Each structure stands twice: as C-alpha cells, then as structure tokens.
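Let me begin by handing over the structure; questions about it come next.
Rather than the whole complex, this shows some of its chains in their spots.
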Amino acid sequence: MTTSPTPPGGSFEGRLHLFPVRVYYEDTDLSGIAYHAGYLRWFERGRSDMLRLLGVDQRAAIEDGEGHYAVADLAIRYLRPARLDDVLIVETCALEIRAASIRLRQTAMRDGEPIASADVRVGFLGPDGRPKRQPESWRKAFQILIAPDKDCA
Amino acid sequence: MTTSPTPPGGSFEGRLHLFPVRVYYEDTDLSGIAYHAGYLRWFERGRSDMLRLLGVDQRAAIEDGEGHYAVADLAIRYLRPARLDDVLIVETCALEIRAASIRLRQTAMRDGEPIASADVRVGFLGPDGRPKRQPESWRKAFQILIAPDKDCA
C-alpha cells in the first residue's frame, strides 16, 4: 500500500488564485528556454484549478451537455525567459464577470518577478458552440473573485 | 526504395505567406474542438516556414551562437472553432520590420473564413538572451514582406 502524495493544486489568497507549476523538459525548446505556447497551457491549468476550487465541475458540465468554456481572446507579454526546473506561480485575478464570459488577468511569477502576463477572456458555450449564460451557481461562486475597491495588481 | 512525398511547407503569394495545416487528434480536446494553445504552434510553424523560404536558417543561427527568435508579445482572437480533419491555411503578413524585431499578423483561414487571428511581435535575441540586431542579410530578405501601399488585409 502506498499513501498518495498531495495532488497538484493551487489555493486562494484573498481574491487571488495561486497555482504552482514547474518547468519540465517538455516545456523547453532548443533555444534553452520555455516554449511560448506552453504558457497558455499553464494558464489554462491555473484557470481550471481556480474553477475546481470554486466548485465548478467542468467535466460534469460537458458530460451532462451543459456546456464548456472556450478562450475567446488572449493577449500575452513575455517578460523574462523561464528555464528547466524553474518553479513558477501562476497568479489569476478576475477583471470582469459577465453573464456568459469571464475576463481574467494571469501572471506567471518567479521569485516575485513577473515572467509572463496575459489578459484572457473566456466564454461559456453550449454544446452547439453558441454563447450561453454560465450556470447561476457558478456565477454566484465567482463573486468571491471580485473586489470592488481594488484592481488586479 | 521509396520516393519521398512532398515535405510539408508553404509558399508566398505576393507578400502573403500561406502555410497549410491539418487538425489532428493531438490538437483537439474533450470539448471536441481544437485546443486554443495549439494555434500558437501552428502560427510558429508558419513563421518558421516563411523564414526558411526567405533563406533564414534558424538552426544554423542557434548552433553558430548567432542567436534565436523569441515571441515578445502576442494577441489572438478565436473566431470560429476548428475540428478534426479541418484544413486551415495560416496566412502571415508583416506589419513592421525593425532592427531587432518583426511584427506579424497571422490568420488561420478555413474555406476563406478566418478561424483565429493574431498579432505577434518576435524579437531576435543573442545567446545571452538580450535583444540583438537581426543579421543584415535577413533584414534585406524581409523587405519583400513590406508593401508600402497596402496594409495586411
């Protein structure tokens, strides 16, 4: 019998979601640094983990024919290279919650310095691929993400 | 003995570079459509193919310690979903050529309709990771990409 090690996952600190990733071989390219498209995978893991912690079961929503999230647009700036074995913290903060979409700011930090930062708009879509209101219970859960008095850092 | 089939590659049509890709299993996710980060891989293939056709040997530049390109920033809009077996044409058009960077517009088209479109800024970096002037011969080759009288579509 083996006891399970802690599954990977993030946590909230106030309205900020923190999600750690490590840079592995698969993430690098021959220039020696992390390949640019990999950041989108890391940011998606961060978003999925944030949703999971808020009680959103994306897999059930797809299997039940409710719908799924899809990135609508995304703007990313690469500020510093990341290298093999680096530990990055993906910080996720909500910019806007709407009926059928969320806008988030996500920043990969290393030792307190930003490595890459993106503004991402994610829409909820029905099985037909058309925009759809997010389930009421989800939108309620998202209220924790909004702080009226301060912006994303 | 087998004769080799045509290697994958694109072509120029005027100042526009066209690069075909097909959507494979690896590119899809459980929502049934192409995963958003995969477009960045397709666009990078398009850029690399364009450079190759212009005579830029990225591998030699890295191996000789000359330098390499890295994405500095990127903004992408996802307009329509792509599905398994779809053939997309990645159209690449130069917005700006500078001493140490290029700005491109890249659009994935399907049957004449845009599926996703991105503005990408790519910087040339020395082996130390700092911005560096692109080799003179490369910049000369890039002049073909610039048409003074018209913009990227």
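For reference, chains read A and B in written order, and residue numbers begin at 1 within each chain.
Just so it is clear, contacts are C-beta pairs under 8 Å (C-beta built on N, C-alpha and C of every residue); 3 or more make two chains touch, one makes a residue touch a chain.
On a predicted model such as this, the values are computed, not experimentally measured, just so you know.
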Let me spell it out: one sequence, repeated, and 2 copies placed. What is the copy number of the whole complex?
4
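Here, only the chains that are shown with their structure count from here on.
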Roughly how far is chain A from chain B, centre to centre by C-alpha average, rounded to an integer in Å?
26
Report the residues of chain B in contact with chain A in the complex, numbered from low to high.
30-31, 33, 36-38, 40-41, 44, 59, 62, 68, 70-78, 81, 129
